[in-house]
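Heads up, one of the protein chains got dropped from this complex, but the rest are sitting where they should.
Labels run A and B following the written order; every chain starts at residue 1.
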Amino acid sequence: MKKIFLFLFSILIYIYFGSTGIFFLLFSALSSFYVTKFFYGKHKKLWLILFLVSNIGILLTLKFQEVFHFTNIIVPLGISYYTLQVVSYVVDVYRGKIEREQNLFTYLLYVFYFPYLFIGPISRFSDVKKDLISSKIGTKQEIYDGLVRILWGVFKKLVIANRIAMVTSLITSNTSLYQGAYVIFACFLYSIQLYADFSGGIDMVLGLSHCFGIHLKENFRSPFQSESVKEFWNRWHIALSTWLKDYVYIPLGGNRCGKIRQKINVFVTFLVSGLWHGTSYLLWGVCHGIFVAFSKFFSTKSKILNRLITFVLVSFVWVFFLYPTSALTASKMFLSIFTTGNYVSLFQNILSLTLDVGNWIVLLISVFLLFLYDFRSEKWINFWKRSSIEWKTLVPCVLVLVILLFGVYGIGFEVTDFIYSKF
Amino acid sequence: MKWIRSLLIILLTLIIFVGLNRLVSPKYGDSLVEGSMTAAYYEEEKNHEIIFLGDCEVYANISPMVLYEEEGITAYVRGNSQQLIHQSYYLLEETLKYEIPKIVVFNVNSLRYGEEEKSEGYNRLMIDQMKWSKEKIDLIKASMTKEENFWSYVFPILRYHSRFSKLSEEDFKYFFIDNRNTFNGFLINKEIRPAGSLPTKKILPTYEFSKENMDYLEKIYELCREHNIKLVLMKAPSLYPYWYDEYESQVVEYAKSHDLDYYNFTKVTEEIGLDYETDTYDGGLHLNLYGATKLSKYFAKILKENYALTDYRLDKKVNEVYNKKVLEYKKKVEE
Partner (left out) sequence: MNLKKLLGIGLITLCLAGCGETPANKTGNESNNTSVYSLKVSNMEIVPGGEFSREKFGTENAFSELSSCAFEGKDRVYTYDHYEIQTFLKDGKEYVLSVYFLDNTVKTSEGLEFGDTLDKMKELYGNNYKETGTMYEYEKGNTTLKVILQNDVVSSIEYVFDVDSLK
């Protein structure tokens, strides 16, 4: 009954949050399921092309609406994720890597499964099929682990990401006032914000799936330990990186056609990555392409320095995410560091960027805890696994209290606003 | 045995949770004197023959201590800042669970208010300190603005958690008990700001009281009738906001059709002896202590003459309690 519950619930949730987008989702699901029937016949290539053009075409058309102004359809929720997911299935069947799925219901469940439909991780059919159709839900331990993981994800999202977002959205809201050092500051903050936000969401997805006995693959592996941007992409948004590797980089030739061609392949792959994020992220993709293709130029002999350089490079190019409406604006804002320093101004005004002392302290401690957790060693993992039931009760209780008290959610209330609102 | 320790941890968490809810809730106390009025009622002995209902026009203008000194009347003012009529109604419903007074005096100013006057701030001032009851739930539902959420009233931490970095001495001082700064619901204000010029009397889009407000007035009327309470209407003597003739005629009509006494004090300011040079703390919108004393003396006479009220100065027990109150009151007045 688990299957039926998951499927029905997924449909309901999608209709509630995604409304008419469900027709696009259905189209992708059904087209990918049925096209594989024709892979055993004469024109399998043609069918593949038809499928790819239609589905990727829809994805690009809807994403490009803003640029070309030819339609005004609401972009279906999760289209970037589920499109890549169905493409992976179809191509894998085409290549003979996996068998065609005979059961429509099973396949639909794979496409509609609500936890990963909205933010990933983009999952391969062969990785999740067994767990999806199994009638077993998680064991007691798995359910506990899943719930704690969800809490941890909520902590990252509400206490860290939302808190930093107050500062970054203030800085990016006024491009004439907050230039120079403010932009750089926002870039570094955004690195942490995006990580906490995205990985926090993934924690919730994986935690929830764990409760259902569904084991999804990790999407983040301590990315700030990366010693190069190349390594970064093995630790950040892993599902997307592996998808790009398997369905763009390798088909283009990978590193098997000479050095120059390899660099071109890397570039194209990152261009696609940029495009997947949106039209104004192409320059971001180009930058990452450069960082990865020419990673030798950015590495030193020191491990720590490499980690720092990687963090700095990656942070800088988040500027395109901070000013998403236009890559030109983003570049201008980044370059303003050379025209308007604002270092002193930033230092003087740090407490007027929406966070007061108390909030900065909470943020620093939370981020410290986040890094502690990310950099934890095997020793600590085993310690936790073998710890007593009291510890296992205490930790989630503390997490809940911390989230309720320090989380950034709901409408803020300031008594002082009331008293002094007009003075 | 390990399970017991885990249960204890959960229990401790719940206790801390309750404590945090209380800690982050604004106590107002000294920073905002109008915030501590609702709670004070519950500690009182419930022997009030008169309950006053209304907004700041009542808690600033009517002093029950003066009513007692003059005629031995026991009264309580259940009023809060910008208390809307539906809030007066539910507050009355709650009050009647504790006692049945002989008279309810309702200040009609709130009949003019509408959706625009609904405010989260004022809601919180009034509602946060109310004891949980069906009436409180109804009141919250009727008062909530669009942005508000019912559960944030049940668990204040959901609303006030961002105050953690702004906690002040007040939050700890009044952690267990709210501040007490009223005398039977009356708030003393000794400042004097003479009435000067006032804004032009504006033309309004409509002068008719809303159907919703009139329905609540009817509900107050019915509630009083059910409990054999005499409902009396009053209008405090404020110079501003203007009490339009159109408002007045509606109230007069209502009083007539329901056989209710209605006292419009804006029309008898000379008789009361009010001098807006000295008797107001905000240029004529509210009376200060001196003005309130005059008005209360005047009203006390009317109440004594027209309604069969007990002179509690002749009741040993009650008199002892009220004498203490009056002494404290006088001390505060002379400060």
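In this section, a residue touches a chain if its C-beta (ideal position, glycine included) is under 8 Å from a C-beta of that chain, and two chains touch if they have at least 3 such contacts.
Computed from a predicted model, the values in this text were never measured in an experiment.
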I'm checking contacts with the chain that's been left out. Which of B:Ser81, B:Thr182 or B:Asn288 qualifies?
B:Ser81
Among A:Lys45, A:Lys136 or A:Lys303, which residue is in touch with the absent chain?
A:Lys45
Check the options A:Leu282, A:Val319, A:Met333 or A:Leu346 and report the residue that touches the missing chain.
A:Leu282
With the full complex in mind, choose from A:Leu252, A:Val312 or A:Val398 the residue touching the hidden chain.
A:Leu252
Which subunit B residues touch the hidden chain?
32, 34-35, 55-56, 81-82, 121-122, 125, 196-200, 202-206, 240, 282-283, 285
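Definition applied: only the chains that are shown with their structure count from here on.
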Geometric centre distance via CA averages, subunit B-subunit A, whole Å:
53
Contact set on subunit A toward subunit B in their complex:
356-359, 362, 388-390, 392-394, 397-398, 400-401, 404-408, 410-416, 418-419
Once bound in the complex, which stretches of subunit B touch subunit A?
2-3, 5-6, 9-10, 12-13, 16-17, 20, 24, 26, 28, 31-32, 121, 147, 149, 152, 157-166
